[in-house]
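All protein chains but one are shown at their positions in the complex.
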Amino acid sequence: MADMKVNLCGIEMDNPVMAASGTFGYGYEFAELYDINILGSFSFKGTTKDERFGNPTPRIAECTAGLINSVGLQNPGVDKVISEELPRLAKCFSKKVMANVSGFSTEEYVYTCKKLDSCPQVGWLEVNVSCPNVHGGGMSFGTSPEAAAEVTRAVKAATTKPVIIKLSPNVTDIVSIAKACEEGGADGISLINTLLGMRIDLKTKRPVVANRMGGFSGSAIFPVALRMVYQVASAVKIPVVGVGGISTAEDVIEMMLAGATAVEVGAANLVNPYACRDIIEELPEKMKKYNIESLKSIIGGAI
Amino acid sequence: MADMKVNLCGIEMDNPVMAASGTFGYGYEFAELYDINILGSFSFKGTTKDERFGNPTPRIAECTAGLINSVGLQNPGVDKVISEELPRLAKCFSKKVMANVSGFSTEEYVYTCKKLDSCPQVGWLEVNVSCPNVHGGGMSFGTSPEAAAEVTRAVKAATTKPVIIKLSPNVTDIVSIAKACEEGGADGISLINTLLGMRIDLKTKRPVVANRMGGFSGSAIFPVALRMVYQVASAVKIPVVGVGGISTAEDVIEMMLAGATAVEVGAANLVNPYACRDIIEELPEKMKKYNIESLKSIIGGAI
Amino acid sequence: MKQGLFEIKENKPVTENVMKMKLEGDTGAITAPGQFVNIRLDGLFLRRPISVCDVEGNILTILYKAIGKGTEQMQKMTSGSLDILSGLGNGYDTSCSGENPLVIGGGVGVPPMYMLTKKLIGEGKKPRVILGFNRSDEIFYEKEFKDLGAQVTVTTVDGSYGTKGFVTDAMTGEYSYFYACGPEPMLKAVYKTSKTEGQLSFEERMGCGFGACMGCSCKTVYGNKRICKDGPVLRKEEILWQI
Partner (left out) sequence: MKQGLFEIKENKPVTENVMKMKLEGDTGAITAPGQFVNIRLDGLFLRRPISVCDVEGNILTILYKAIGKGTEQMQKMTSGSLDILSGLGNGYDTSCSGENPLVIGGGVGVPPMYMLTKKLIGEGKKPRVILGFNRSDEIFYEKEFKDLGAQVTVTTVDGSYGTKGFVTDAMTGEYSYFYACGPEPMLKAVYKTSKTEGQLSFEERMGCGFGACMGCSCKTVYGNKRICKDGPVLRKEEILWQI
């Protein structure tokens, strides 16, 4: 029997397949289609201290093998997430969920993480450091090792659950940032968030998304994500969650060989709402094809 | 009549379509198939001071909508390029060609550029600053504004032809690097070179390319290239050459709207050897479709 | 919402650029007029949202205008099957229509009004239908609406057929309620001209089409809504115009 179990920061998972933040809402839409308890887990929509509408529309642009989104972290704010979304989620998902957190200052990150830390449903805190740092000149927290480490330390000091820092790929040196997070006490690293991309509408001759640029993801970015997972997994001792362009069971295996302990499936959910289910169902067959008895055993196998 | 003429750093071009360095050799293979004088121009294979075999094979990995190459700047060295390749090229190409130059130290860049500067066939020097800086700790010249500016200044001081600096996309802040080059005296900026990517072979469980990682290019990277062209064209006054994922006439128009004065077609040539010809032939029809009378007039139109 | 394969049974032009496609498959998830389907196409990453024009048993009819990569690809299809997510969106609520609702469709906003009109008539109501086009050669489905037994007014901007002007120029007389679908400027004009409550259907670029990505959000009086899941139909009273 194919052994798909993995352990992410102390939490046992039936399989390494999670849905990525922002592409799975709070799970309800998918729960209408299949029992989402088959997932290893999922990371819910990026949560901030206050409610956010996000960016103006249009927010979506199509690309070859991917899409650009400029949703801009629309969410009801942490209080409503805890009072409304999590109880509703409890009805269709009985496993630990990953709480994805964003903020525009270290204090905001701490505030939101602290609140979510007290929710028994939450297994991991996934801290997305791709947001612009309003107190730090607008560059994102995730583009400097110092800023990323600072957020990590602050969140770790205020919480008890495993803290996974989610990194932006739009940097010169991903390894130095990941290492800074590790030194700051991170329990894991997840990567990658979206690549900054853009499309222009030839008819209107204007950018397709209202915000001009946005986050590019989907199968097109897989080689970049895989490379960064490989680089980071080679350099840190904490587990790495591989994200970016995954849409098949073979992609999952490739990511794990590159060093991922678990993976997240993003854009693929949007075009094939059964993507995660299909991948999980296909995994045993592909494991057999490539002579893999246990997924745990292949983590970092290509390093 | 569709007016496709553009002027790149003082040189008139019949159309903005060039072939990108490393994907067109010295043009001969394509000249067997069609008259390559229909091109605006092309950038020949990256040239270094000394002959290079490049990296071990396998050097190629397939990706969704693209490929990874780790050729590693194989070339016969600048002297042979001048004594053998350029005379042979003269027989099938009568326009100015773009000389793509690489180096591992500022002195090497200067040495090679100086030699090519004396060739009447060469119209522009395209200085690829993606190579690791052996004297500067191994990070590529193109990842720091200072190193990029230094190479620019040194090459400019030693040459007379327009110098176009070709930037790597694997950086946090492409604009600061482009601006540093502009301040260093660059006559133009071309971007992007390949994204650093990787693939792993599920059968062998090892990286597909011998060098483990390589340069990822092809249609998959178009949104990243377009974004960087837009950002740089918005920030500098010198012309920008748009490269990355272009495979259709519509891609050319989109790149020009983002701010490109001319474009380079790379990976597309490898899978469709007629790619550049097809694009040039298709341009007038697409210009008509999108109500464009002159390509010159749309440069930066979406900014 | 359901995902399934639908077989192409027919794909014919109704004007130069507008095609009518009949598809056979499991239509069980389609519960209201004004809902849409989301169609996966070869080589294109995102699905294409198209309104349900009609459902009869397991036959789904859609009408679409070929305007870009996806719809042009569809235009060329003669057979085969399509991967479709069906039963998306809220659709129109006919319970509040009153006796004499006004049904207004403009351009590619016409298709969903067909199934709506059919339903209203089925419920014993007497809808008046206004169909707006630019020119006479762009008109489609006038006969089909008439065959349902509806009173139909066609408007053309250039006056080449029917009433000259916009759909709003035909919004005369008494009506109990209104339903509208069409380009945003039309919807805004209808909103302003209308003398009753009503429902309007909106378009937005979509990532998923079923509520997962927040790609299609809009602000309303009742908070943020997703056009794809909480819409595409909004009630007049809740609309906050962005521009």
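Per-chain numbering from 1; labels A, B and C assigned in written order.
The rule is short, and it goes like this: a residue touches a chain if its C-beta (ideal position, glycine included) is under 8 Å from a C-beta of that chain, and two chains touch if they have at least 3 such contacts.
All values reported here derive from a predicted model rather than from experimental measurement.
A.B. asks: So which of B:Val17, B:Leu39 or B:Ala61 would be touching the chain we can't see?
C.D. replies: Answering carefully, the residue with contact to the hidden chain is B:Ala61.
A.B. asks: Considering the whole complex, which of B:Glu12, B:Glu32 or B:Glu146 touches the chain not shown?
C.D. replies: Spelled out, the listed residue whose C-beta touches the missing chain is B:Glu32.
A.B. asks: Against the chain that's been left off, what residues of subunit B make contact? List them.
C.D. replies: Touch with the absent chain occurs at residues 22-25, 29-30, 32-33, 45, 53-54, 56-67, 69, 71, 74, 208, 218, 267, 269-274.
We take it that only the chains that are shown with their structure count from here on.
A.B. asks: Show me the overlap between the contact partners of subunit A and those of subunit C.
C.D. replies: Correct list: empty, since no chain touches both.
A.B. asks: Which one of the chains is farthest from subunit B, going by Cα centres?
C.D. replies: The chain lying farthest from subunit B is C.
A.B. asks: Closest chain to the protein's overall Cα mean, using per-chain Cα means, please.
C.D. replies: Here the chain at the core of the arrangement is A.
A.B. asks: Which whole number of Å gives the spacing of the CA centres of subunit A and subunit C?
C.D. replies: Here subunit A and subunit C have centroids separated by 36 Å.
A.B. asks: If you average the CA atoms of subunit B and of subunit C, how many Å lie between those two points?
C.D. replies: Centre-to-centre distance between subunit B and subunit C: 47 Å.
A.B. asks: Just how far, in Å, is the C-alpha centre of subunit B from the one of subunit A?
C.D. replies: A distance of 33 Å separates the two centres.
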